[in-house]
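Every protein chain of the complex appears in place save one, which is left out.
Let's turn to chain A:
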Amino acid sequence: MTRPGRPGPPGAREIAIVAFAQTRHRRATPELSEPEMLLPVLREALDQAGLRPGEAGFTCSGSSDYLAGRPFSFTMALDTVGAWPPVAESHVEMDGAWALYEAWVKLLTGEADTALVYAHGTSSSGELRDVLTRQLDPYCTAPLWPDPVALAALQAQALIDAGETDEAALARIAVRSRAAAATNPYAQLRGPVPAGDYVVRPLRTGDCPPVGDGAAAVVLAAGDDARRRCARPAWIRGMDHRAEPHALGVRDLTDSVSTRLAAERAGAFDAPADTAELHAPFTSQEVVLRKALRLADGVAVNPSGGPLAANPVMAAGLIRLGEAAARIHRGESGRALAHATSGPCLQQNLVAVLEGPEREERP
């Protein structure tokens, strides 16, 4: 349990998100290599935090070679961080939100005072619906090539059967998300799109995220270092991630036990949040997450537009943490939840609780 009035787990260092930058996400970026896409984003985040390239105490990134089909592509991306002479560096083959988790733990240990976290994905190089089948159980599931829309549609139908939503309610989530993105210059879809035809029934094109390329970067800093680098640091009050059993048929697809558990352990239920950035790529998944996170009606859900407005795979979860932190930086939020997911039907879930300085305990 977190102690009220003080960021982080009991007795731990205070750690905050002090900078966030992202690309203007697009359907395709054939004129740029991944390092070329990353470079301006990293520079923008470092500039915000007042760090020179290579100066961060720790660097951690998230990406997947399967997206662009280029083995060890993350080593190429290291060209952009000032990695020579060598820096302390790590990589996760996951969404960048999990890279942020690793960096947070690194700072908690006291081995570093600042960290650069980044993520990128070039989904346009391949067929994303085929590529993502390769993350599934290789014995009983992957040989059937079930794509992420198909699996999300099974979850959506389960929710409809349970009376928890219907197609009209899902369409309203899609419209609300993309209308919110009108004020987000980085979003790929910046206004409502037609509900469209069924991709896999009951999900229509409007219920699915846009496929696109993008990158994001975040800077973490500890204690007074964070206060120097940012007027309103977004303090990480707690963060946890949990996974569901891997077999889809074992799970109750209408619920997200792992999200609820991660939220509990992150302290999400200790006080109400005013904002939630949810990594729900499909409209139906927002229904599941609202329930698991017990979000009240007044909470601003995905004011950025969320992944229905821009979903650069491997970066979209990190962007949720960044967008929630940016709301705090701008004084638009005092306490925000950020959620990231990985795998089919909300397989694995990360929840972070961020707070602005007005909730800090002052000595």
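As a convention for this text, a residue touches a chain if its C-beta (ideal position, glycine included) is under 8 Å from a C-beta of that chain, and two chains touch if they have at least 3 such contacts; residues count from 1.
Operating definition for what follows: contacts and distances are computed from a predicted model.
Asks: According to its UniProt record, what is the protein name of the omitted chain, chosen from "3-methyl-2-oxobutanoate dehydrogenase (2-methylpropanoyl-transferring)", "Biotin synthase", "DNA-binding protein" or "NADPH-dependent 2,4-dienoyl-CoA reductase, sulfur reductase"?
Replies: Protein name of the absent chain (UniProt record): "DNA-binding protein".
Asks: From the listed residues A:Ala45, A:Cys60 or A:Ala153, report the one that touches the chain absent from this view.
Replies: A:Ala153
Asks: Would you mind spotting which of A:Leu253, A:Met314 or A:Ile328 touches the chain that isn't drawn?
Replies: Of the candidates A:Leu253, A:Met314 or A:Ile328, A:Leu253 is in touch with the missing chain.
Asks: Return the single residue from A:Cys140, A:Ala231 or A:Ala296 that touches the missing chain.
Replies: A:Cys140
Asks: If I consider the whole complex, including the chain that's not displayed, which of A:Arg201, A:Arg228 or A:Arg330 touches that chain?
Replies: With A:Arg201, A:Arg228 or A:Arg330 as choices, the missing chain is touched by A:Arg201.
Asks: With the missing chain put back, which residues of chain A would touch it? List them for me.
Replies: 30-36, 39, 42-43, 53-54, 66, 68-70, 76, 78-85, 124-127, 129-131, 133-134, 138-147, 150-151, 153-158, 161, 198, 200-203, 245-250, 253
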